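With one protein chain held back, the other chains of the complex are shown just where they sit.
So, chain A:
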């Protein structure tokens, strides 16, 4: 059975973006390298999807330096958490509807 994707957040259509949001929803903050290792993503791919989420204002970015190394930390914004929850609810509702 095919399901329409209209009720879903377009920003989470990409799997990696949804994964990023899952990690940030469960943690206060996460830095770029840790995300990269955890999600097994390449630098470029991860950066572009983080940029997309940042554009939606779903995540906030905090750049700093540890010694000379740049350290970029990401955190979910209130708007992002809300969107993430709504997306999960939409997924759960779909399952419930199909059970009927």
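Points worth noting:
In this section, a residue touches a chain if its C-beta (ideal position, glycine included) is under 8 Å from a C-beta of that chain, and two chains touch if they have at least 3 such contacts; residues count from 1.
In this text, contacts and distances are computed from a predicted model.
Candidate names were "MFS family permease", "Sulfite reductase (NADPH) flavoprotein alpha-component", "histidine kinase" or "Carbon starvation protein A", and the UniProt protein name of the unshown chain is "MFS family permease".
Residue-level contact of chain A with the missing chain is found at 1-3, 5, 18-19, 22-23, 25-27, 30-31, 34, 37-38, 88, 91-92, 94-95, 98.
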